[in-house]
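Below you'll find the structure I mean.
Up next, subunit A:
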Amino acid sequence: MLGGLNTRVMLEYLPEIWQGFLATLFLSAASFVGAMVLGVLACALAIQPLRWLRAPAVVYVDAIRATPLLAQLYFLYFGLPRLGVVLPEMLIGIIALSLNSGAYMAEIIRSGILSIPRGQVEAGMSTGLSYLQRMRLIVLPQALRVTVSPLIGQAIVLIKDSSLLSLISVVELTRAGQRIAIDRFMPVEGLVATALGYLVLYYVLKSAAGAWQARNSLPGRG
Partner candidate 1 sequence: MIEFSGVNKWFGSLHVLRDISLTVARGEVVVVCGPSGSGKSTLIRCINGLEPFQSGRLLVDGTDLADRKALLRLRTEVGFVFQSFNLYPHKTALENVTLAPIHVRRLSRAQAEERGRALLEKVGLADKMDSYPHQLSGGQQQRVAIARSLCMQPKIMLFDEPTSALDPEMINEVLDVMVGLAREGMTMMVVTHEMGFARKVADRVIFMDRGAIVETAPPETFFTAPAHARTRDFLSKILHQ
Partner candidate 2 sequence: MVWFYLERIFGYWPVLLKGMGMTIGLSLLSLVIGVAIGFGFGIIRAGRNRWAARALGLYIDFFRATPFLVQVFIVFFILPQVGIELSAFAAGVVALSNMAACFIGEIVAAGLKAVPPGQSEAALASGMTRAQQMRLVVMPQAVRIITPSLVGQFVLLIKDSSVVSAIGLLDLTRSGWLIVQSVPNGLLVFGIVGVGYFIICYPLIHLSRRLERRGQAAFL
């Protein structure tokens, strides 16, 4: 099957695939930043002591986690114009991806913070550090180490999820591959080119996570 690949057509569409690849990178990077901001905010709300401030964070995280990204995407895509907000598809996509990944990031950061032994906080208390000082100087630096790998994992999920934006006609890697399929009736060539693009991103991030883990695991804690 792969022997019959029309590499000439694939090369001919290389510029479009490359553009799609870059668009996927850009979309994912922008959404990653947005998700990070939302994740930190939601996590900060979820771990602070006031119940009525925790509620919105919990509702946000659970609502996102219990519904599919595609439904969230359509919710914004078909819903925002109703509110008189007309945005380009790409921006809608970035908002949807940020909202979606933000909820997962909040969970990742939260479990990172909860993984810090209670004794660390108590040691900080006993030396007279305030809540914010304990967070900034003791808890967060340690929590960050354990969250890097899952955050990279979330980045991989984000990149793959961004393919759904092709369904609201954002031109990215998946959409670019479909162009070969549609223009030339060559779905195999289009999908192979697309898959290769994602595989590259996957292996780069996966080895980055591995390298980071190897270098930064805390001595004595694996």
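These made the cut because all candidates are chains of the complex that A comes from, given by their letters.
Here are some notes:
The rule is short, and it goes like this: a residue touches a chain if its C-beta (ideal position, glycine included) is under 8 Å from a C-beta of that chain, and two chains touch if they have at least 3 such contacts; residues count from 1.
All of these numbers come straight from a predicted model, not from anything done at the bench.
Within this complex, subunit A touches only one of the listed candidates (1 or 2), namely 2. Across the complex, candidate 2 is touched by residues 1, 62-63, 65-72, 74-83, 156, 159-164, 166-167, 174, 177-178, 181, 187-188, 191, 194-195, 198-199, 201-203 of subunit A.
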